[in-house]
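A quick write-up on the structure given underneath.
Only a single protein chain was left out; the remaining protein chains are all shown in position.
For clarity, chains are labelled A and B in written order, and residue numbers in each chain start from 1.
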Amino acid sequence: MTLVLQTLLDGLVLGGVFSLAAAGFSLIFGVMNVVNLTHGIFVLIGAYLAWSAQHFLGVDPLLAIPGVMAVLFAAGYAYQRTIIQSAVDRSSLLASLLVTFGVALVLRNLLVLAFGPDFKSITPSYAFTNLKLGALTLDIVRISALAASLGLIALLAFVLYRTDWGRVIRATAQQDFAAGLCGVNVRHVYGLTFGVASAFAGAAGAVIGIVLPFAPPDEGHWTMKAFAVVVLGGVGSPAGALLGGLLLGLINTFTAQFIGPAFPNAMMFLVLVLMLLVRPHGLLGSAFGGSR
Amino acid sequence: MSAPILSTRGLTKRFRGLTAMSDVDIDVPAGSICSLIGPNGAGKSTFFNLVTGYVAPSAGSIVFAGRRIDGMPTDTINRLGIGRAFQISKPFPGLSVRDNVRVGALFGADGDRDPDAVTEDAMTLAGLAGHRDAAASSLTVGFLRRLELARAIATRPRLLLADEPCAGLNPSETAEIVDILRRVRARGLTVLLVEHDMRAVMEVSDHVFVLEAGRKIAEGPPQRIARDPAVIAAYLGTDAEDPG
Partner (left out) sequence: MKGRTAAILAAGAVLALLAVLPAFVMPYHVRVGQLFLLSAGLALAWHILGGFAGYWSFGHTAFVGIGAFTAGLLHVHLKLPPMLGFAAGTLLGGCVSAAFAAVIAYPVLRLRGIYFAIALLGVSQVLGELSQNVDAFQGALGLNLPDIVPDAIRPEVFFYYCFLALAAGIFAFSAWLRGSRLGYGLAAIREDEDTARMLGVPTERFKVLTFVLSAALTGTIGAVYAYSLGYFTSGSVFRVDFSLNMILHALLGGIGTLAGPVIGAALLVFVTNVLLGRLLDVHLLVTGVLVVGLVLLAPSGLLGVLRDWRARWRRNERP
């Protein structure tokens, strides 16, 4: 029983991180119908920025999150307005897949050149404290990671549903043409969407950094995880990302614990493929459904 | 009137809560040109989608040339002899005009054929012979409509469903389309037309069916339909200020 509870708890922590890492990917996919294969790199850049903040400046990784988000927001906005937009203009959306893949290769290479190919991890000051709750062990690090993930997803939901930016983004997702007629600068909105999504990817990276080791080749991994989360939960909404992420986290830890440590990825893809066949729009469907 | 080539009985389609078509009986006599008219949302497109197997009926039957076809896949229905020209032209943009038509000639109704001859014939019939090698993506709206018809004709159907072939065309282009439809009928094909252009409908049809809100409210020869008070109230009345 304790084992099941402990696995459940670990799954939730992992799931929270997955949710946060997927939220931005889901937003871009939902609003622009672009599958952003650069997403995993943005997550990693967030992790490396948080690592640098601690390594060079001694700033706690979780406190570095606002700074990380600001940097990635700017990068994401610029990225969309230049490369992504011209790819979407010039050719099919499937080709934007290739462009983002190409950029991911470039950035991965740059990360290796800058930080080396080896795994890094962030150890905050409270890394080795833990609470005992009966037979359960609660690391402070993991609990704060879970709290940070949930808090940031709530923040994203707030931005999307309670601010003007969010309203414009959602309106554009549903009817870009009509939004354009209403005086919305659609390109600017797409830039904002990319900026917001990248900022949250970076935040996810900072949180990931304190619970898991990371290295440049991981980026593909994180992009795939984000895709799996979106397929499970549904496109475009923070709630879908949360549901899909938590499910994926649980699938991960339970498979590792009860089937074998080598199988979580195989299980994840099995569930992914089955889900695509049964309910291709995810458990919650598309947040912007009906428009396409 | 000759025996029907297409007949539906009690044809009904519900989408979740919405009833798009209820209890529609339609008999299309072989060798005729019939029209299906009605205000927007009356169920004309739903009727075409049901007959061509894009959606399955919730109830009722569709019999084509003596066979039940409801529930059959679209490609099988086409091979049995129903062709469809779409309202929104759907050419294969990456292919030439000739190759577009050739797809229809290579597939379509069962039986022997010479694809080259069928392709040429369908292009000539639709007045496309001069545009063989043009890319489908370079055609104007009028020629796209012809391509749509040529491709459907190349599948050698016995019944041709034409979904608003004149929408958005000017009077001379419309006259040309009407002319193509007449030539199609002269070859023994049956034509079922959905059309908003009332002049074209009145001019070309032998028989008209009127749908409103998913029900058939009238049918008969065009002159009688034009005088039918129920039709005028439901359809022509609202359309009278908006000719064209």
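Going forward, a residue touches a chain if its C-beta (ideal position, glycine included) is under 8 Å from a C-beta of that chain, and two chains touch if they have at least 3 such contacts.
What you are looking at is a predicted structure, and each value in this text was computed from that prediction instead of being measured.
Engineer: Using the touch definition given at the top, which of the shown chains does the missing chain touch?
Structural biologist: The chain that is not shown is in contact with A, B.
Engineer: Identify the residue among B:Thr8, B:Asn78 or B:Thr190 that touches the chain left out of the display.
Structural biologist: Residue touching the absent chain, from the options given: B:Asn78.
Engineer: Taking the full complex into account, find the residue in A:Val35, A:Val68, A:Ala215 or A:Leu284 that is in contact with the omitted chain.
Structural biologist: Here the residue in touch with the unshown chain is A:Val35.
Engineer: Using the document's definition of touch, tell me which of A:Phe128, A:Tyr161 or A:Phe269 contacts the absent chain.
Structural biologist: Considering the complete complex, A:Phe269 is the one touching the chain left out.
Engineer: Given the contact definition stated above, which residue among B:Pro93, B:Pro171 or B:Pro221 touches the chain not shown here?
Structural biologist: Among B:Pro93, B:Pro171 or B:Pro221, only B:Pro93 touches the chain that is not shown.
Engineer: Since one chain has been left out of the picture, which residues of subunit A touch it in the full complex?
Structural biologist: Within subunit A, the residues touching the omitted chain are 35, 83, 86-87, 90-92, 94-99, 101-110, 112-113, 220, 224, 227, 231, 260, 262-263, 265-266, 269-270, 272-273, 276-277, 280.
Engineer: Provide the residue numbers of subunit B that touch the chain removed from this figure.
Structural biologist: Counting only subunit B, the missing chain is touched by 52, 54, 73-75, 78-79, 83-84, 86, 90, 92-95, 99, 102-104, 106-109, 151-152, 154-155.
FYI, only the chains that are shown with their structure count from here on.
Engineer: Averaged over CA atoms, how far is the centre of subunit A from the centre of subunit B? Could you give it in whole Å?
Structural biologist: 49
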